[in-house]
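Working notes, beginning with the structure itself.
With one protein chain withheld, the remaining protein chains of the complex are depicted in position.
Chain naming follows the written order as A, B, C and D, and within any one chain the residues start at number 1.
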Amino acid sequence: MRFLARRLGFYLLTAWAAITLNFLIPRLMPGDPVELLVARMKGNVDPAAIDAMRRAFGISDASLWQQYLNYLGNLAHGELGRSITFFPTEVSTVIADSLPWTVGLVGVATLISYLIGTALGVIMAWKRGTWLDGVLPAATFMHAVPYFWVALALVFVFGVTLQWFPVSRAYGLDVMPELSGEFAQSVLYHAALPAVTIVLASMADRILGMRNVMVTTLGEDYVVMAEAKGLTSRRVMWSYAARNAILPNITSFALSLGFVVGGSVLTEIVFSYPGIGSMLLKGVENEDFPLMQGIFLVISLAVLVANFLADLAYVVLDPRTRQESE
Amino acid sequence: MNILEGRDLTKHFTAARGPRGRFGKRPPVRAVEDVSIALRAGAVTALVGESGCGKSTVARLLAQVYPPTSGEVLLRGEPVRAHRGAAFREYRRQVQLIFQDPFASLNPFHRVRYHLARPLRLHGHARTDAEEREQVAELLERVSLTPVEQFMDKMPHELSGGQRQRVAIARALAVRPVALIADEPVSMLDVSIRLGVLRLLEGLARENDLALLYITHDIASARYFAEDITVMYAGRLIESGPSEELTQSPRHPYTRLLLESAPDPDRVAAPEGRRHGEPPSLIDPPGGCRFHPRCPVALPVCSTEVPGRTELGEGHWTHCWQAEATLAR
Amino acid sequence: GGGGGGGGTAEADAPPLVIHAVDAGTFQEDFNPYHLEGVNFGTSGMIHETLMYFNKLKPGEITPWLALDHKWSNKGKSVTFTLRQNVKWSDGQPFTADDVAFTFQMLKKYPQLNRNALEIEEAEALAPDKVRVDFGNTSYAKLFNIAGNSPIVPKHVWEKEKDPSTFTNPKPVGTGPYTLSKFSAQLYELVKNPSYWQPGKPEVPVLRFPAYTANALQTALQQGEVDWAGAFVPDIEKIYVQGKPEQNKFFFPPEGVVTLLPNLTNPVLAKPEVRAAMSLAIDRDKIVRVAERGYTKVAHPTGVPMPGGEAYIPPEYRALSYKMDIEKAKELLKGVDPAQLKFTLLVPSPFTDWVNAAQLIREDLAKIGITVETRGVAFQDWVSKVGKGNYDLSIRATAAGPTPYFQMRSMLFGGLAEPVGEAATGNYQRWKDAETDKLIDAYAATEDETEQQEATQGLGKIMVEKMPTLPLFYSPSWAQYRTNKYVGWPSEQDPYAMPSPYTSPDAAVVLLHLKPAGK
Amino acid sequence: MKIKIGAGILVFFALMAIFGPLLIGADPAATSEDGLQGPSAQHWLGTTQTGQDILVQIVYGARISLGVGVLSALIATVLAVAVGLVGGYVGGAVDEALSVLTNIFLVLPALPLIIVLAGYLPQRGVASVAVVIAVTGWAWGARVLRAQTLSVRRRDFVQAARASGEGPLRIVFYEILPVLLPVIATSFLATVVAAILAEAGLSFLGLADLSTVSWGSMLYFAQNGQALLIGAWWWFIPPGLCIALIGTGLALVNFGIDEIANPRLRTIKAPRKARA
Partner (left out) sequence: MNVLEIRDLGVDYLSGTGAVHAVSGVSLDLRRGEILGLAGESGSGKSTLANAVARLLRPPASITSGSVVYRRQDGSAVDVLGLGRNDLRAFRWKELAVVFQSAMNSLNPVITVGAQIDDVLRIHAPRMSRAERTERSVELLQRVGISADRRRSYPHELSGGMRQRAAIAIALALNPEIIIMDEPTTALDVVVQRDILAEIKALREEYGFAVVFITHDLSLLMEISDRIAIMYAGRVVETGTAKALHRTPRHPYTLGLLRSFPRLRGAREELLGIPGTPPDLRSPPPGCAFHPRCAMAFDACSRTLPVLTSEADGEVACLLNDGRGVS
């Protein structure tokens, strides 16, 4: 348990660092959302109105320190402020509206890609020297392809040319978001293509990573021993080799969740998916500090939580870490 | 004349982290406790004990790789205090270490010549390239790696284990030390080539009047190559004496067990089949004599008091309540 | 309430119109017409109406709307509107002068909603159909902002709100031709207001606004999902027209002008001959053809949008157009040290057409020995650099108002030229000229249209002769509309309103003109 | 074999980046009136909407894309080596502090951070994009290097060097660093791929300098010009393919290095049982 306590301490420290960085970055950078707004209105806003707007957006001239304290205070109350892009909508509302889509699409697709990728990696390592090795060059290529490029190509082929799948948004125009079969069906149908791209693009890494660890593990004495014991291949492959090979991958899985959310920006842009990635880009484009901060914070904390869960999983899966716990 | 001496050396490893590096603090490992050992010029002293008993730790304490928790190291009777700077470098020049694994002790990225030239340059024995070359050649010749021209430019992976160990020995000699600590120098080598390396070491010690500490878990080889043998158990010394005397008439029950257990086709009767249990943990070692849980002849006092040194004459001594008792009788 | 029973069913058969106004991934439920960003299109004009309608395509053409007429008094510091009678809010309440007074009082009380920066002193309902608004300064020139750009909100609904600046007006009550019927994050729908004050109108019963991002819209346009859009389409023939020019129409009238900004605080660029030489060297036709895909036209040298702005251009320059003359340009530069002719041209990276235009300008200016390095920067960064005057050359659009004066003022008014380092909101090149400012003040001080036109012509003369900034081309207003469901769209022949769905209240005016196709 | 193919690809692109522009000479941004033409003898890879030659752009883009990749990988690797080696070798409080720093950068989601940072870049030149990518991308390498340094530091040859009197700097740079070279190389190459992809992503989102021709900005323009919708595949395919090829080349070299370091990974043909 001391191990977990130590990790918890580390996560708190990291969370604090993320929160503070989050506070600092927008403030250290040039520019001002109101100026942008004015620019986008092509000067149609009279300068006299600008100060009033600044005030309304909560841009203050207080000292950085004071702003920091206010910011921490607001955070403690769960207040993320109002978005400027969607003024006067609360940032928390924007996030609450968009996060489920990201988690639903990107999260589930990533999970699937992890599961399939891991399984494929295990099997490919096991069947080394067979035709399955032919998958390797393809995986290597997929691992290096720009994600959005694949996505766009798929959109073009399956969405535009063949018109098998819808190419944008999260559900059809003719259904309203409600708990109905029709809506669910529409959501699934719309998620199909983006999900497939995510799975395709992120699976390659997983296959290659898993295969490498697995191949190394397969050379371990306990795997040879398991084989010698006359166990079935399935049992040797999964309980002995894969079970051990997966361990080093747990942490990297958790860490890669950060990339997931990051990668989701591109997915969501390509597929016009109403998730948190689209919102982040919008926030950046509009210098919407509160929105950016809120989203960035949510992402960082999610990654931290995922890492903590990964640590827990590690403790559960690897008895060697439990030793310390008395 | 004692060249190098350790007095009451104790080493506790604390706050060390395991290879995972992500766990909480560990309790201290009491690796070495009250070890006193002395090396004489031109003589080979052996330190024998089972794996994990602290032999390497003693070696590293003597070589000042890390400082002792308590106790001191004396070079020619002078306590060594410096841990950095010129004085420390001078100490390094006098005392050299040879490692167990010849595959790990040479940097795979440097040629043989680099390994030998660096210490020569560092300690100012060679100042020009020509001097360097000459001395490297001479060193290689001393460890019988001939033709030297050929070996000078080889990479470590081009050498066999025995050859690598010779390079390692040559490197230690390059600084012209007065004391050499060889930590299991042959245990990673094949039986057939062990002899050559051991003979080389022995010869070098004799010729150059080096003080040599030979660390091994093979008590039979200690008998052959060392004048004196010191036996260690779980971080403490338990018996020491001239090698012939110690191997033929051991006094400490552990030494006896060690000798009995060593495989020996010449043995007349097979040793009794009783189980001896496992070596103790150094984190929470048994009180009193650390051997008492496994000792067939333990006395009640053995579990409470650490036995003192019992002199048995002719440099033979032991830490054992039984010996004490026998002597007292 | 003119629509009878029979008409109702016929109208119900009429198909809905699918509109794309602005790129959006999702919509927020915000129908407060005074919110700049979050508000959904259609709120102004279709739900909340203004007092008058100003046609920007025909400067000076003003249509009475909720107000039947206006009268200035107190030397332009007060205006009295006579309001249309029998107008009802969509909840059945009558529309009165109280609502108008309330709206202007609210703008006074909440400056953050007062985006037109009206210096309102008082707003008073004089009679059920008369309302007077008093200002702190002469406001003739602001009639558009007062009457044409301030949607009127219902007092009986809005007075209950604690803070109208954060009020999102989820169930909007307006006087306009449409009311909100459905809202979700991806789609909202407006339906015909049955008790609209223009009998029999509108003829389009349902408006659907789906959320499309810029990319998704292109596909949607190609697949014919959208009836009316206002978007940049990179290859309009292939993506949108698709060989049916009589059905898939587009109309990109000018809306303001894009100019090459020379930073006049740079001593080299402050030399008129340098600017003149640059202007002579730039091949504007090619820029329009290549960078702007021919979607717009080369600007008139005064910068006044044409056609439509003729009256605001000095008569001697009406026929003027740009001609390239490299030799003359070189001649002009004879006296300038060539080593000084090195500039960076700052463009906002995401505006790809400008990035391309910048490239062309670079090629052109190289021909007369001016070295230009184009640098694409973030939009934010560009805004901040140009605003603060930290640049050599840049490209920027100036917005149009109901008359070219608004554009001229924003481009040239000395009062907007902040010192370098402070963010300006116009006149980014920092043009300071007493004559210019006099002309601008003269316009603002009169109600008389001819006097106003004269003042603007004076400004046009300055543009041509002194070249404070170099007009390149008009910024196009995007509009794609299909005639298969409805006809009656604005066109070059009949520019009765801005055709873009994102301009309000013009979009509502367009909708009121539409008739089912084939009827 | 893998290394050969991979290195072949890399050498090809490196030559293209270094000498290509000199050979071609043309201005990659130069526009012309013959826009949107398919591959032809005159324009081998066709033209963009504004009549820019795609082959010329690809050749110049190689410079930027590879440049950003290599530059940011260099910066990231230097950071990683500094933090990882110092932390691992010095140990103690320094190591603790550096580890926390590393871990913080590890959990901060990189791409959003890049996007946020890039959104504010005062100047979106190649260098600043490279710096942003490097700043967000060094932590993984540092973590791996620290772990490796910890294990190498304990290796006998380091102890031996110390025993023969070598100073800490020399030990770090002459004894430990060479041993870590394969690891450093692997992490360097991986960072190059990541950086090229990140640059492409940034450009694609319109957050990099679009007035410089890079493969990412080509994709941005192609996408903005709806290249696929209007059937201009020659505009969209080459930049993406080049990125993928370079990435594949780097990955192949990387796997090759892995296989040398860890022979078990080699793909082997199962030999047929040849029984007498």
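In the analysis below, a residue touches a chain if its C-beta (ideal position, glycine included) is under 8 Å from a C-beta of that chain, and two chains touch if they have at least 3 such contacts.
Just so we're clear, the structure is a prediction, and the values are computed from it rather than from any experiment.
Chemist: Can you work out which residue in A:62, A:96, A:115 or A:225 touches the chain that's missing from view?
Modeler: Hidden-chain contact among the options goes to A:225.
Chemist: With respect to the chain omitted from the figure, which of B:169, B:201, B:231 or B:257 is a touching residue?
Modeler: Considering all chains, including the one not shown, the answer is B:257.
Chemist: Which of B:190, B:207 or B:284 touches the chain that is not shown?
Modeler: Considering all chains, including the one not shown, the answer is B:190.
Chemist: Which listed residue (B:129, B:149 or B:266) would be found touching the missing chain in the intact complex?
Modeler: Of these options, the touching residue for the absent chain is B:266.
Chemist: In terms of residues, what is the contact footprint of the unshown chain on subunit B?
Modeler: Given the touch definition above, subunit B has residues 50-51, 160, 162-163, 190-196, 217-221, 223-224, 247-248, 257-267, 270-271, 273, 275-276, 278-279 touching the missing chain.
Chemist: Need a quick check: the contact residues on subunit A for the chain that isn't drawn.
Modeler: Within subunit A, the residues touching the omitted chain are 128-129, 220-222, 224-232, 235, 239-240, 243-244, 247, 317-320, 323.
Just so it is clear, only the chains that are shown with their structure count from here on.
Chemist: Is the C-beta contact count larger for B-D or for A-D?
Modeler: Looking at B-D and A-D side by side, A-D shows more C-beta contacts.
Chemist: Centroid from C-alpha atoms only, then distance subunit B to subunit C, rounded to Å. What do you get?
Modeler: 89
Chemist: What whole-Å value do you get for the distance between subunit B and subunit D if each is reduced to the mean of its CA atoms?
Modeler: Distance between chain centres: 49 Å.
Chemist: Quick one: report the Å distance separating subunit A from subunit D, using the average Cα coordinate of each chain.
Modeler: 22
Chemist: Touching two or more other chains, which residues of subunit D qualify?
Modeler: Within subunit D, residues 119-120, 122, 207, 223, 229 contact more than one other chain.
Chemist: For subunit A, jot down the residues that touch at least 2 other chains.
Modeler: In subunit A, 30-31, 155, 160, 269, 285, 287 touch at least two other chains.
Chemist: Please output the residues of subunit C touching subunit D within their complex, sorted ascending.
Modeler: 215, 218-219, 222, 233-235, 238-239, 286, 289-291, 293, 347, 349-350, 352, 355-356, 358-360, 362-363, 374-378, 380-381
Chemist: Over in the complex, which subunit A residues touch subunit C? Could you list them?
Modeler: On the subunit A side, the touching residues are 30-32, 35-39, 41-53, 55-56, 82-89, 94, 97-98, 155, 159-160, 163, 167-171, 173, 176-177, 268-270, 272-274, 278-279, 282, 285-287.
Chemist: Could you list, by residue number, the parts of subunit C that touch subunit A in their complex?
Modeler: Within the complex, subunit C touches subunit A at residues 25-26, 28, 30, 35-38, 110-112, 114-117, 165-166, 168, 182, 184-187, 208, 210-213, 215-216, 219-220, 222-223, 256, 379-381, 383-384, 387, 397-399, 410, 416, 423, 425-426, 475.
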